[in-house]
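This structure is in structure tokens; I'll ask about it shortly.
Here the complex is missing a single protein chain, while all its other protein chains stay put.
Labels run A and B following the written order; every chain starts at residue 1.
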Amino acid sequence: MIRKAVKMLNRQRLSLIATVLLASLLITLLSGCWDNRELDSLFIVTGIALDKAPDSDLITVTLQIGKTESKTGASSESGSQEDKNAIILKASGRTPLHGIKRLNFNSSRSLFYEHNQAVLFSSELAREGLKEYLDFFLRDYESRMEVPVFVTDGPTDRILAVDLEQEQSAGMYLARVIQDLSKLSPYYKVRMLDFLSRTREETVSALIPMVAAYDEEDLQKLQICGMAIFKDGKMLDSLNNYETLGYILAMGDVKLIGIEAQSEKGHVIFNTINLDTKRDVKLRQDGGVQVKLSVEGALGIGELKGFNGMDFPKVIPELTKMAEERIKEQIAETFEKAKSLEADIYAIGSEIHRKHPKKWEQMKSSWGSVFSNIDLTVDVKVEIPETGKSMISLEMEGASHEDR
Amino acid sequence: MRIDKGQISSRLLLFSVACFLQSSALLTAFLTEITRQDSWIVVLLGAIVYLPFLWLLGTLMAMFPEQNLIQILDEVYGPVLGKILGLAYLWFFLTLSSVNLTDLADFTKGTIMFRTPAPAMSAVCILVSAIAVRKGIKLVTKFSPLFVIVAIVTMTLSTFLVINQFKLENFLPIFTLPAKSYFQGTHIIATIPFGEMVVYLMIHPNVKFSRREIRKSLFWGFAVGGLTLWSTTLRDIGVLGNTVDLFTVPSLITFRLVQVGPSISRTEILFAIILIMLLFYKITLLYYVAVLTISQLFKIRSYNHLVLVVGSLMITYGLTLYPSPQKQAASVQETVPVIWTVFEILIPTLTFILAKIRKLPKAKEA
Partner (left out) sequence: MLIEFILRKLRFLLDGNNSSYYQTEHKDRTYTSVGDIGNNLDENLCSLKKLFVNSSDLKIHKFKFGGGYEFSGAVAFIDGLASSSTVTEAILRPIIEWQPEEGPLSMREIADILSESVLWAGEVEKVSTMSKLAGGCLSGDTAILIDGCCHALVVNSKGWDKRSVAEPESETVVRGPREGFTENLRTNTALIRRKIKNPKLRTEMLTVGRKTQTDICLMYLDGVADEKVVEKVKYRISNLKVDSILESGYIEEYIEDAPFSPFATIGSTEKPDVVAGRLLEGRVAIVVDGTPFVLTVPMLFIEIFQTTEDYYTRPLYASIMRMLRMTAYFITIFAPAIYISLTAFHQELLPTTLLFTIANAREGTPFPVFLEILIMIFSYEILREAGIRLPRAVGQAVSIVGALIMGEAATSAGLVGAPVVITVALTAVSSFLVPMQNESASIIRILIMILSSILGLYGVAMGFLALLLYLGSLTSFGIDFFAGFAWTRNLQDSAVRMPLWTMVKRPANIARGDMTRRRFFVPPLRPYAAEEEDDSEGGEDVE
């Protein structure tokens, strides 16, 4: 009995083992490892740029590819300084993907987008509207939603091809710069997702950082030179860095920016310790909208110049007043610009949508004109609890030793 | 005649139920597409609507502690009608497991293995599941506490990691969608993740329990699973805002947004793997139930030979179910809840009423 049972068990076991072996054999042999892509068969894309193709209605897709080089074997030749850090591939097509598919014909390896660091649109293309080109970034499995987007001042390929001193490639550089800037204010960081989300909401205008290339003593450099204003996927205008600051102050959640203020008495730069803006949107009876921004925060003195002969305790209220005025002014200036463009970069419309969904239905169609007639009041209240390491400026009263 | 003699504790049942529901948390797209930012309300509504039926389920289990669903049907409806209903349930369970298997394969294909054919993934999954199914209910449910803990830890951790991107405004406006979509959403949520708990009617004879305990375990399992589902929905809406209905798997996009420092940002694949493991648990349970149903219906003493056969059946059936994920989404939103309602709510209710009228379990005791 027992022997029989043991035999049965063995037979079953063996047939099971055989089945599993057969199955795994089949899987291994028939598979061909579908998703397997060896690293040395990949071009790692670190930047994608879209531009208008010259003299045609096509667009140019420029890809920047991080270069990998073998450190072992045949390294003697690579000593030359001419080596660039990145490979630039270019093609034109009707849509981004159309261009990229063309690129497959002249690249030795397959393109790999998951590590893309930046997406760039040229301002020329942006002015004509980006909506039709965004679908690719939304649909493609490999493209990542948290890639930062940029608008370039000038042709995009030049920016991607810039040979930088600071980072390996322009894509990496831009990603790092944005990472760094987002420590100042989260509104600097515009990811693909944010851009899409804002473009989807019809009334909201998206902002995208602008980047420009310039030469400086033989060295090529890139810099962020403001933000492009989009409305319905089309670029209207741009804010310069100064105006961007006004926007950021209006949006609140400011972490660490410098605010420069000047009066006849002296010149001062404040560092924000914390600064937040509360927004209160009210609908007026006549259909207009009233927006009240109340900025509250603490500033530290970063640098002080002037204020000759003044007593330190007296300086503080003076400084506070200066800072408050400055912030107010800056916010208002940017707001005026947005109003003149009828571009709701502050997403006031969607706030009304959320809070007063019914009234919003009526306003929605004429939002542009409503926006341009918004009443803005700015309330600023700052404190200066921090003066840096030194209590007083050298030029100030109490600082001089003559008192003793 | 009980085919699988393994016994599990009622605590294991609790975890099993919780894990079963949690695994649905990754496929909330069918809901968010309809009810957008109000999905979280709908999840709550669905849970409340399902509660009486959960009680019903517990009562049925307590009424027939020694019989599984097929045997209950046999007893309540007589041998002929009972068998017909049993066959219908067999179809239901098979479809359910195939649908989930296809979901797993499609999810994997859509998140980490873009070019690998889905059947290869289902086949591997079935081969691994078969290890558990062959050994019976004990092994099938053995690791459910582990999965529950992993799921809760993952959800909590990911929530903490995206909390800085969480915006309360994203929940506004509330209640602006047409009433029909609320109804539809509630129906979907009550039938698709919650209603599927009807499969536990096949398992309860293997649970060591007393009458009160079974309802308690069912309820707590339901609570844990439902809460996870609800908080996942909340988190996804809060983070993704108005883009939540754009994506096929909102949770995954949420995970994509996780950034811990500049170097560790691409974490979504790890989460995807964990979600796959959770779904794997559900498939194993459904697979086991399907195999058990077949052997119960055809009175086979040992189902070991059946396991791989049913597995391959599930794979092939899954291939023919839906031509594309879009079709599947459409059917999940429209036809599936209706058919599922019959199996998950109507028949159990009818069985309960008939059994009460005929005073069935009491006759048996005497």
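Some points to look at:
Keep in mind that, in the parts below, contacts are C-beta pairs under 8 Å (C-beta built on N, C-alpha and C of every residue); 3 or more make two chains touch, one makes a residue touch a chain.
Nothing here was measured: the structure is a model prediction, and the numbers come from that model.
When you scan B:121, B:151 or B:218 for touch with the missing chain, the hit is B:121. Against the chain not displayed here, chain B makes contact via residues 11, 108, 112-113, 116, 120-121, 124-125, 127-128, 131-132, 135, 139, 142-143, 145-146, 262-266, 269-270, 273, 276-277, 280. Residues 3, 7, 10-11, 13-15, 17-18, 21-22, 24, 27-28, 31, 33, 35-40, 42, 44, 46, 66, 68-74, 112, 114-115, 117, 142, 144, 168, 172 are the ones on chain A that touch the missing chain.
Everything that follows uses one rule, which is that only the chains that are shown with their structure count from here on.
Centres computed as Cα averages put chain A at a distance of 40 Å from chain B.
Within the complex formed with chain B, the chain A residues making contact are 12, 19-20, 23, 27, 31, 34-35, 114, 138, 141-142, 144-146, 179, 193, 196-197, 200-201, 351, 353-355, 357.
By the touch criterion stated above, chain B contacts chain A in their complex at residues 110, 113-117, 120, 123-124, 127, 169, 172-173, 176, 241-243, 246, 253, 256-257, 259, 262, 265-266, 304, 308.
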